[in-house]
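One chain of protein is taken out of this complex; the other chains stay put.
Right, chain A next:
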Amino acid sequence: MKYIGARLFERELKKGSAELLILSLIERRPRHGYEISKLIEQRSEGLLKFNVASFYPLLYRLEKRGFITGRWVEKEGQRRRRYYQLTAQGKKVLKDQRSCWADFVLAINRITEDEHA
């Protein structure tokens, strides 16, 4: 029971935070899909991992909603890749989500720490 509960919780958390993760990772510069998914895995030290079937639909949804745009870029000596970057709207959404996340985490921490105390 405990095991299943933790998996479900983790999945919901992943789902809720995935957008924020992707938007954050392309804030400074455009990145391609594989790079983004790799970065998420590395920086979370393997805790967060997306497979193709869940990751690309997320990307395309963000693109459809106008938060990011993808563009095929050919660089010398490299294969053609699709790079994603934030749109103006995406920047605004990222800002909102980020502060919302910070508030949320703060609130959760306060509650869970109180319980421990």
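In this text, a contact is a pair of C-beta atoms (placed from the backbone, for glycine too) under 8 Å apart; a residue touches a chain by one contact, two chains touch by 3 or more; residues count from 1.
Rule of thumb we're sticking to: contacts and distances are computed from a predicted model.
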Omitted chain, identified by the protein name its UniProt record gives, among "Anti-sigma factor antagonist", "Rubrerythrin", "ADOP family duplicated permease" or "BMP family ABC transporter substrate-binding protein": "ADOP family duplicated permease"
Touching the hidden chain in the complete assembly: which of A:Arg61, A:Lys92 or A:Arg110 does that? A:Arg61
Answer key for A:Arg11, A:Arg43, A:Arg82 or A:Lys95 versus the chain not shown reads A:Arg82
May I ask you to list the residues on chain A that touch the chain which is not drawn? 33-34, 37, 51-54, 56-57, 60-61, 64, 72, 79-82
